[in-house]
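Note that this complex is displayed minus one protein chain, with the remaining chains in position.
A and B are the chain letters, set down in written order, and residue numbers restart from 1 in every chain.
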Amino acid sequence: MIVELGHFALILALCLTLAQAFFGLAGAHYRRPHWIAVANRAVAGQFVFTLFSFACLAYAFNQNDFSVLYVAQNSNSALPAFYRFAAVWGAHEGSLLLWLLVLSMWTVAVAAFSNNMPQVMTSRVLGVLGLISVGFALFILMTSSPFERLWPAAVDGRDLNPVLQDPALAIHPPMLYTGYVGFSVPFAFAIAAMLEGKLDSSWARWVRPWTNVAWLFLTVGIALGSWWAYYELGWGGWWFWDSVENASFMPWLMGTALIHSLAVTEKRGLFKSWTLLLSIGAFSLSLLGTFLVRSGVIESVHAFASDPGRGLFILVFLSIAIGGALSLYAWRAPHFKSDAGFALISRESFILMNNVLLLAATGLILIGTLYPVFLDALHLGKISVGPPYFNVAFLIPMLPLVVMLAIGMHAAWKRASFGRLKHQIIAALGIAIVVGVLITTAIYGSHSVLTTLGISAALWVLFSALIEPVQRLRNGHSLPASIIGMSVAHFGLGLFIIGVTTVESYKHETDLSLRPGQSTQLAGYDFKMNSLRNVTGPNYDALEAEVVISRDGKQVTVLHPQKRNYRVQKSAMTEAGIDAGWDRDLFVAMGEPLGDGAWSLRLQYKPLVRFIWLGAIVMALGGLIGACDRRYRQRATATASDAASATVKPA
Amino acid sequence: MRKPPRRKSLLAQSLCGSLLALTLTLFMQFAHAIDTEAVFPDNPELRQRYDYLIHQLRCLQCRSETIADSNATLAADFRRQVRESLAAGKSNEEILKFMTDRYGDYVLYNPPFKPLTWLLWSAPVLLILIGGTCAGIVVVRRSHLPDNDSPDLNPDELDQGAS
Partner (left out) sequence: MLRYLIPIGLFAALVGFFFVSLHRDKETLPSALIGKTAPAFHLSSVQDPTKQVGTSDFAGHPYVLNIWGSWCIGCREEHAVLLQIAKRNEVPLFGLNWKDERDAAQQWLQQLGNPYTESAFDPEGRAGIDWGAYGAPETFLVDANGTILHKHVAPMTMEIWEREFLPRLRQAGAQRQ
């Protein structure tokens, strides 16, 4: 009964989003305040019903209602309560409902925090968000309903995929979706601006905080996914260039380019068509990612069960949404020109180069991910493109970007002369090179040029990011949140790069066999396997090893890696034992039993691996701080441009 | 997730004794392992070539992993093939060709550099060149324009701050 109520609520939500879309867009077009008011009501209503629908599904999981097909496929009575809730988004249908819920939350947020915007603009934005909601609600109701019944009901469920039975499942998808879906807001703003026929600095000022917040959630979501893969998959890898990972990384790259382009549009009224294109692009890549993962076009370990029928629906939706946006762009963008100029060396030109490199990176990831699809569609054979390609290709635009960043972040608008900053930037470079060489030779004992280059460049960015805030504080100048945010974000990037370069250059791994009582050495640490014992979990049985790690005779830690067998799905999984530290991780994973009580173990030494996720969190923090800048919360003052828009006929 | 094939022998089907015994029995029947240090312990050069080669071949059951990382049974078979070929004195190229002769280019984890993949491998540099040229044109054009402020800029935007 509850499930049917949930289904019905979803249908009601669909009707309300239709109303929201129609009244929002038409109300803005015909300038009818009453219609705009209806749209606002519809926003509240669709949120309530979407939330209720989601709650009904969660309830079905909680109550172990195995007469619901989706619950039977993804849960089990022995599944701990916490995972029963997280299992709601453990597979295709439920995750789409989560998508829709997150979208409706963003819509409510936009409606709530738009006091500083003209109502007409807000109304259009809500209208566009309504159209996207309509698309997803239809997709769920027509092809992927989680409310389908199973008759006769299953006695018990098939259990949640063991890899997903982890706390990270509770946060990774919600964070990721908040980011992904959040890019629909700048997308909607772009459409609204094109429909209105007006794109100015105020528009940029309204869009920036939304973009920052979506971007920071995506950053956190991707970082969580990477961290989760690292400790859960047992092989110590933190990024695999898997199609699904790429599908989340591409919007992130484009979102970063968007943030920078918006800065130029806000400050100088320039790069308008670029900003529009990037706004459309970031969300398009989000939608594209959704398509790739669920349609069976790309193979991936993460992919949801593939279904060409569903794939077709998303493809059609994608074509309408993005095709529509790009057609609007082709029509309207030529009008958004400006005549302002800037010097060869200026903040604008640095940001332009920055965006070129970011887009090149996005492009090469897209090409790499789709190349097998492309060749296969043309019947030209089957190849595979994986980490060996991406690891090399990605560095090509990124290395110059990092170097230019250290300088470019100090460039002034219109014409950059750097002035006194020149000395500080060069000093920062000097220190960075010295410290970089020290780290590579003294601490890690190896002289790879590429590694030293990478670490020094990252350090340069790190130190360079500190120059401006320190300077401002010393001279008693103001230090607005946007400057702090920018510095923090760039600092975080430096940390991230240091982590990546160090761990990939200096990690040690080995596979070997150990018997209880035997020990071995790796990277100066002694690993001794003491014993093996049986452990029983709620829905699994495991063999647990006790491994003692010591260094120079002193015990460092005791780890308990497990090899688990999940009873229902009868699959085996390895839970690694990890000793985490700021300077290094020690990692032990069980492989297979080799007979005579011996087991194969994978041991790893990962220096500075935590900096990867620390850097990402710091970047996200920077985005958050930047979004809190006071000027985004100013009430709209009646400017000349607003008065003008009241008389000019919109598109 | 794709799972490697499991043998459903009668022994495995019956629940004999504790689940641990069952688990060990299942595994011991085929005893496939991530390789132990028994791989060329006396020959570091062969060990190095082995480590290199197993990262160049794709596991065809768990397709986004190399045979080095995958614990699928097919991956173990491929690793054995590489070990035996190395011990028999074959070169790296011969070993890889052995696999591509039988499985096609797909089995190579690193896409080969053939006319078919020139576009792929040149993509990074091409994209930067195209983007850089466009950006260059824009910058040169804009540098000749007066740097007055855009007419639609709000007066309160003209602060001295950078961001």
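We adopt the following convention: contacts are C-beta pairs under 8 Å (C-beta built on N, C-alpha and C of every residue); 3 or more make two chains touch, one makes a residue touch a chain.
Note that this is a predicted model, so its numbers are computed, not measured.
Taking the entire complex into account, which one of A:Glu4, A:Asp339, A:Asp376 or A:Asp583 touches the absent chain?
Candidates A:Glu4, A:Asp339, A:Asp376 or A:Asp583; residue touching the omitted chain: A:Asp376.
If I consider the whole complex, including the chain that's not displayed, which of A:Ala78, A:Leu138 or A:Leu318 touches that chain?
A:Leu318
Using the touch definition up top, pick the residue from A:Cys15, A:Leu51 or A:Ala333 that touches the left-out chain.
A:Ala333
If you put the missing chain back, which residues of chain B would it touch?
5-10, 29, 60-61, 73-74, 77-78, 80-81, 100-104, 106
Using the document's contact rule, name the residues of chain A that touch the chain not shown here.
273, 277, 280, 284, 291, 295-299, 306, 308, 311-312, 315, 318-319, 322-323, 326-327, 329-330, 333-334, 370, 373-374, 376-377, 381-382
The rule we apply is simple: only the chains that are shown with their structure count from here on.
List the residues on chain B that touch chain A in their complex, please.
So the residues of chain B in touch with chain A come to 1-3, 6, 18-20, 23-24, 27-28, 31-38, 56, 58, 62-64, 69, 71, 104-106, 108-112, 116-117, 119-121, 123-125, 127-128, 131-132, 134-135, 138-140, 142-154, 156-157, 161-163.
Mind listing the chain A positions that touch chain B in their complex?
Of all residues in chain A, those touching chain B are 161, 163, 200-202, 205, 235, 237, 240, 242, 263, 266-270, 299-301, 338-344, 347-349, 352-353, 356-357, 359-360, 363-364, 367-368, 371, 375, 380-389, 393-394, 396-397, 410, 412-415, 468, 478, 480, 482-483, 485-486, 510-513, 534, 541, 543, 565, 570-571, 591-595, 600, 602, 626, 631, 639, 641.
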